[in-house]
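Missing here: one protein chain of the complex. Every other protein chain is in place.
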Amino acid sequence: MHHTSEFEPQILAFCCHYCAYAAADLAGTFRAQYPTNVRIIRVPCSGKVDPMHIMQAFEHGADGVLVAGCLEGGCHFLEGNLRAKRRVSLLRQILDEIGIKSDRLRMVNLSSAMGQTFANTVTEFTEQIRELGPSPITNNIPRGKLR
Amino acid sequence: MNVISLIIDERKVEIEEGSTVLDAAHKAGIQTPTLCYHKALKPYGSCRVCLVEIGRKDSSTLQASCTYPAQEGLIVRTSTERVIHARTIALELLLARCPDSEEVQRVAAECGVPDTRFTKKDEDCILCGRCVRMCEERMGRAAIGFVGRGSKKEVATPFGSPSDVCQVCGACDFICPTGRIDLSRVSTRKPRPILSEYNERLTSRPAIFIPSPQAVPNLALIDREHCARLLGRPCEVCKEFCEAGAIRFDQQEKKQALDVGAIILAPGVDRFDGAGRSEYGFARYSNVVSNIQFERMLSASGPNEGEVLRPSDARHPSSIAFIQCVGSRDAVTGNKYCSSFCCMAAIKEAILAREHHPDTCVTIFCMDVRAFGKGFDRFYERAKQEYGIEFVQGMISRVVELPRTKNLRLSSVPEEGERLDREFDMVVLSMGFQPDEDLRRTAEKLKLDLNEFGFCQTTPLDPVRTSRDGVFVAGVFQEPKDIPETVVQGSGAAACALELLSGARGTLVTEKIYPPERDVTDATPRIGVFVCHCGTNIASVVNVNRVVEVAEKLPFVEHAEASIYTCADGSQEHIKEIVEEKDLNRILVASCTPRTHLALFRETAREVGINPFLVEMANIREQCSWVHSAEPEAATRKAIDLMRMAVARTTRLTPALPEELPVTKAALVLGGGPSGMTAALSLAAQGFQVHLVEKENELGGGLRDLRYTLEGDDVASFRERLTRAVTDHPAIELHLGSRLTGIEGHAGDFSSSVVSRDGNSIEIKHGVLIVATGGKKLKPDQYLYGEDARVLTQRELEARIAAGEHVAQNGDAVVMIQCVGSRDEERPYCSRVCCAQAVKNALKIKERSPDAAVIVLYRDIRTYGFHEIAYQKAREAGVLFFRYDPEAPPVVSAGKDLMVEFDDPITGRRRLLRTDLLVLSAGIVPGEDNTEISDLAKLPLDEDGFFLEAHLKLRPVDFASEGIFLCGLAHSPKFLKENISQALAAAGRAATILSKDSLVVGGEIAWVDSTKCVSCLTCTRVCPYGAPTISFSDPHRRIEIDLAKCMGCGSCAAECPALAIQLHNFLDSQISAAIMAMMGAK
Partner (left out) sequence: MIVATRKNVRELKQLLAPYQRIAVLGCGTCVTVCLAGGEREAGMMASALRMASRLDGVEKDIRDLTIERQCDDAFIDEAWKSLDEADAILSLACGAGVQALAHRFPGKPVFPGVDTQFIGILEEQGIWAEKCIACGHCRIGSYGAICPVTRCAKHILNGPCGGSHDGKCEVNPDTDCAWQLIYDRLKAIGEEYRMEEIAPLADWSLSNEGGCRKIIREDQRI
């Protein structure tokens, strides 16, 4: 099932160790299939996801970023996911101001048992990013000029 | 065995003698298409799809690679023009024969053959013979075979009549590539799928299976009763696929003798199986499911990935009915007890069903809604108000399936008098607990007493102790209960066992010695990259060699290699050798998930002197090969990216040196009521020093108000025994008339100041704190309480009964009003104990004066568990129960006579009762010191003012802050027996710290760069554990992080406006490097 467009989005996902990352593992155990575009960075808690790193990813051409934490009320660290949610909503506003569609950044909440949901989320997000097309940043990244 | 070598597509391949050319090609990673070939079957060579060209140009021949033996020096070409041409013809012929077969279409498309030029027929069998071979070779049956020749050839049973040797195992169907096997043409018997226990028999499973996706250990097991091999057939197909060679058919049950000092029984209890309530049609009507089946349906890992579909037609039900108390509170089945969990489970499931499909209407049919637990009533109110779930009081007497729609008609005669007759798309039966025969046998073997229902016999004052010394019980086996109470009893039973075993503690521990760690402070990173095939789990999708090739060229990578199983014992030894040989100081393993395997590789690293924090993993199995199996090329690119990101991180890893903080082996228990005393005694019995601080001048707390339990125990003598034991115990130091005025420090090392009433302040050092400060009885301000001497509370009534007073003569009337000051706007929680308390006192009155009228006005009777028996007894004794509407509560007036007026929902009439006594079931309210203690020790309170535990279900006695525990009424209203369980649990949890000499802290924790910190205090506000604090000993007042309190979530690091905080092992530089590695990978 190959998409007609040539564009393969680069998507970064920050997954919290206890829930979202475990859900991603469970998706594997189920052999749930999803697009290959996502690269996961494991963090202890979605509350650790630093806005600077999300900005960094976008600045260097990421087409989409997912922040995946535990279900609300189910955070291993009590409320890190709620901090992450507030942070993501501010960042979405900043992205809009910059001129990058805020839909490219999304927060999702998963329990460790939601392997299939993880796969579905990634599939759906990848499709959405594919439709949005390449990040406008990508067109003009200066080579070798990394902050 | 001899190894021979041959050349395939110009590549030299070495393989064992006796292999086929196809085996050799696979070994070389050359994907040759196949159709009739199957790993578990003898090669047959019928489909001609795996053709290869063998020999030199002039003398070459086309051969089926699956049957052609590999020989020394053989020259094989797999994709020459001649091969492609012949394969195309073969596939076109197959396509013409079976144009609708998806498998043929798939293989053809892979080989670039989109369509056939021949005339299409509509066969569905390609005569590959897989079914025939499977049946004969593996199942040892030969129920089917080929008959006829040429164009008449087909797979059939002898003489075309049903086979009598066929076992209806379905192996032929399983292995058929075109799905054309019709078992009904092979045998007259019906195939029976093996139903999945995990999915509550809603789906089927194989005979070799992993019990659940999150099973521990996550290993497969063979179902003895269904495995063809163990039933005497050759089979062993699974063995062909297990590359680890882990499958053993000769494993036997082993009996082991264990020397133990205590036994804890936590076997759980089976569920009611529907028998005895056949009028509900369970197992007869497809759209009638059990509550647990419905739970599976709602689960994302369930049969339909969380979609609720009717079993009959896989359609979303638009209306669902829950029938409560199926096999509970039920004289018909003899299960007279309440199963305690089903009301809340039904409410939760109803809410989830509404969340999944907001159009679904949900109705719950029940007698009472028993939302008695912490926070439960709020949940129940939300279910009604926010989710619009309908609650109908009254039991359903019959469920009938409508033949055409498979909908269900529910009928009953409900409380309100009118006959009920409603139709639903689906029915969920809330089935409760029911002990089974196995449990009875276990109890017999252990010589334990069971109660009349087959649960373990315990006494309210000793809730986890069985009738046999040294044997303890936890969970539902003791009495039906919900999750928090089960977890509590688990820890409580552990505490009791620890009391017995305190002398033997630590005697079986052997300490492991590690070599000194390599100092990497100024060392250049030298990384070893180990890429795992995981048999074929990774290697069949990801080109492992390419991952290694890329790794080798990355900076700081000194060594890269692939191995078949990196986690195997031999591989660990090999990694250690390579570390020594190449002087590596960092290890990266690209294999499975770090969640299961990082600990193993860290251990290996420690054994060779590498700090465990210098080990990293790239997850190329769960998060790559397994989820991208159809895209090997893209999966390989992703695996390379993941590896590159991990190398970038590994380069920047820094070691962590954990610190050992000594533990003060003493506990401070706050509160000298039943909970505090029980916890103190247990800890003292486990061999720890205890400081018991009580603000009153005497021990006892709430026990002083209780006279007897529902079960008949004498509370006064219990209080006396407990008080004496606490007072006499040499390890318990009493601080009566004293209050906590300050607490500092962290788990293992607290320092508290305690001030006595005369103003003397002392400093207490302790390793743990247990908060058992109790609750308070509510003083009612309704129903003329305090104005008329005939109005009193249940507690006051109990005291009068216990004092021998004849509270009601025959002919007198006593009215009791429930939920006084509970479940209202001011206190929207249930006080849990009042229903049983009313029943208890009503029974006492009836015992003495059978002709006194006792009338209970209630909202829901919540006599859960075995309390239900007493409720039934009270009804039998003639106690009258009337429900009242909280919107129109009873009205009490006093003249010469005391009058109670209320609406009777059954007759719909207003009733006026003259009563001699009015007894108010006044609830329990939070202790008056809760706010003060909460501020002092920085412990959270819930919305109602009780202390809030770390997790309502899973950590019911822990606070989020390490080393501080909670029990008794300080936590929430509950019964004495539950308080005792919880106090034991707190003692058990506290012992997990006190039993250690030191706590190892550090690793993934935050630290502050004091040169950057501006002391803005953001971190102190963000941290849920109170780990960052301002250091007043530092002249610059910078922030310090308490190692023992930091849980490593990193919230502070992500918020610090001065970028002064870093979380170890998740440093900004490490994450940033991984992002750059990913983005640079374009």
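Here the chain labels run A and B in written order, and each chain numbers its own residues starting at 1.
As a convention for this text, a contact is a pair of C-beta atoms (placed from the backbone, for glycine too) under 8 Å apart; a residue touches a chain by one contact, two chains touch by 3 or more.
Note that the structure is a prediction, hence the values are computed from the model and not measured.
Colleague: Under the definition given at the start, what are the shown partners of the omitted chain?
Modeller: A, B
Colleague: Of A:Y34, A:F58 or A:F125, which residue touches the hidden chain?
Modeller: Candidates A:Y34, A:F58 or A:F125; residue touching the omitted chain: A:F58.
Colleague: Which one touches the absent chain: B:V542, B:C592, B:V1022 or B:L1063?
Modeller: Touching the chain that is not displayed is residue B:V1022.
Colleague: Taking the full complex into account, what residues of chain A touch the chain not shown?
Modeller: 51-52, 55-56, 58-59, 79, 83, 86-87, 89-90, 94, 97-100, 136-137, 140-142, 147
Colleague: Name every residue on chain B in touch with the hidden partner chain.
Modeller: Where chain B meets the chain not shown: residues 1012, 1014, 1016-1018, 1021-1022, 1055-1059.
Methods note: only the chains that are shown with their structure count from here on.
Colleague: Which whole number of Å gives the spacing of the CA centres of chain A and chain B?
Modeller: A distance of 26 Å separates the two centres.
Colleague: Sort out for me which residues of chain B touch chain A in the complex.
Modeller: 213-214, 218, 299-301, 305-306, 593-595, 619, 621-624, 626-631, 634-635, 637-638, 641-642, 645, 950, 960, 1004, 1022, 1024, 1047-1051, 1053-1055, 1059, 1063, 1066, 1068, 1071-1072, 1074-1076, 1078-1080, 1082
Colleague: For the complex, give me every residue of chain A touching chain B.
Modeller: Where chain A meets chain B, its residues are 8, 10, 12, 17, 21-22, 24-34, 36, 39-45, 47-53, 56-57, 60-62, 76-80, 83, 87, 111-117, 119-120, 146.
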